[in-house]
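Of the protein chains in this complex, one is absent; all others appear in place.
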Amino acid sequence: MHKNSLLSMKDLSKDDIVHILSDALLFDSCYADWQLPDAGSLVANLFFEASTRTHYSFESAELQLGLKAVDIAIAGSSVGKGESLYDTLKTLEMHGYKALVIRHSRERYWDELENLKIPVLNAGDGAGDHPTQCLLDLLTMQQEFGTLAGLNVVICGDILHSRVASSNKTALELLGSKVTFAGPKEWSREGYEWVDFDEAIPEADVVMMLRIQKERGAALDGVGDDSYLEAYGLTKDRYARMKKTAIVMHPAPVNRGIEIDTDLVEAERSRIFKQMYNGVLVRKAVIKRAFGYGPFEGENR
Amino acid sequence: MHKNSLLSMKDLSKDDIVHILSDALLFDSCYADWQLPDAGSLVANLFFEASTRTHYSFESAELQLGLKAVDIAIAGSSVGKGESLYDTLKTLEMHGYKALVIRHSRERYWDELENLKIPVLNAGDGAGDHPTQCLLDLLTMQQEFGTLAGLNVVICGDILHSRVASSNKTALELLGSKVTFAGPKEWSREGYEWVDFDEAIPEADVVMMLRIQKERGAALDGVGDDSYLEAYGLTKDRYARMKKTAIVMHPAPVNRGIEIDTDLVEAERSRIFKQMYNGVLVRKAVIKRAFGYGPFEGENR
Partner (left out) sequence: MHKNSLLSMKDLSKDDIVHILSDALLFDSCYADWQLPDAGSLVANLFFEASTRTHYSFESAELQLGLKAVDIAIAGSSVGKGESLYDTLKTLEMHGYKALVIRHSRERYWDELENLKIPVLNAGDGAGDHPTQCLLDLLTMQQEFGTLAGLNVVICGDILHSRVASSNKTALELLGSKVTFAGPKEWSREGYEWVDFDEAIPEADVVMMLRIQKERGAALDGVGDDSYLEAYGLTKDRYARMKKTAIVMHPAPVNRGIEIDTDLVEAERSRIFKQMYNGVLVRKAVIKRAFGYGPFEGENR
């Protein structure tokens, strides 16, 4: 596997993360129009699972960097003829594509891709990892608070089925934040510190709500949409009890009225749409890294 | 909603229409290679309903103007995860897309999009409106006759299910044409002047045939494909009884042998494929307008 691939947050050192976030911030200011010296190179996007935000955020990042982006139609591809994932991807390498962005339902799909010679950017592998989502979450917190060290982050909801929860836990702890989890006990995970949501809210700097992943089989007996909001969602009452400096996050798509009161999606302390904006910035940073370019400010910042 | 959006013909003044048609004509001559100063900006195309002509005509116009065009895969998008249309579109705004081209089955789908900050170009909303189709029809008539004032236009066929009929009625009457309607009485609409097709033909400057929209449930008892052509379609006999200067139009796709004799689709007086050519010209004009650029020739023409 190409060394500039980005597969899992676990592969990134603290320095790697710092460099990526630093580049992402610079893409929002003096490097907004920066293009890859490899402008005109081809990148292929392969989404074996549905996606809007990750897919078109990556595509926006690719195009802004001057790359040519090609969406591979999965339904109409040789995958349907029984071809192995490796053979499909090796084919694209031979066709001249210089990097691949992949979302796949199989966790660690890259384990069979050793012989691939071009970088892979993981856009989500089953309930495994989703590193660019994690990076954009980190960026959003860093923009807000200047640092991640010492932050109190509460993540609430469908922890069990979420690739966001595990990526964020790994990275936030590495960077010195305190992370706790809340939501229905049925969706807890071993090794994750569980708290009462209502007790945690007044102390939190970041309240991150997760989406109920109905398409992964998430369901709770006796909990309809309304009762979920009351029990575990972000209601106006809970929002009012947050610190005045605290922010609301959600990886989206949002089930409005279930995880969060619909009026709060664009509330003053919500950073939900800001997260999407930041998604393009971090994806520009990891694509730049995939093409072999070091951080803008070198090692001396 | 962004003020440079184009949602319905009803939103355009007579001057607006004149400016768009004027720009479209200039795109066919001295401004053929004109590119947006915003060349390189991203546009997203969202077709929630099937389309060839409108979709790839818009895409051609976007690319000719130097924009980068991204087709959003609806089937593989978060729409399938229950996301609201507003949230999907706001996401694309946050990702850096500068304009949206949208076809949707819901009439006036834009009523929920107030908070969107980028222009929307309506590529058809259910049985509601289809402004760029109307504009290309107007352009085709203006090219042929120099003016729309005083033209006698007969529109025949499935008036009831057609978003073309209502857009054209509004605009043609505003611009001084006389518009009448023909076809099966079951498909008439209140407030639409109904005429006998055979009586209307010798007087018409424009004979516009509409497609039977089977996918919207259009069907007539006891009327097979052949008998429809005889009763309400453009047969060779009817074509022969048209004025020598009159033209045939059809928004296409054509059901050959139903609305029109297959040999007439490319007959001398048919402008059916010319309409498609003109579609790119008017779409270039409305995209230019969406990006905030006034008419090429200013107010002084």
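All chains are identified by letter, namely A and B, in their written order; residue positions are counted from 1 within each chain.
As a working rule, a contact is a pair of C-beta atoms (placed from the backbone, for glycine too) under 8 Å apart; a residue touches a chain by one contact, two chains touch by 3 or more.
None of these values were measured; they are calculated from a predicted model.
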Residue among B:41, B:57 or B:132 touching the omitted chain: B:57
Touch list for subunit A against the chain that is not drawn: 42, 44, 68, 70-73, 75-84, 87-88, 90-92, 94-97, 115
Residues in subunit B touching the chain absent from view: 47, 50-53, 55-57, 59-60, 63-64, 69, 71, 74-75, 211, 214-215, 252-256, 265-266, 273-274, 276-277, 279-280
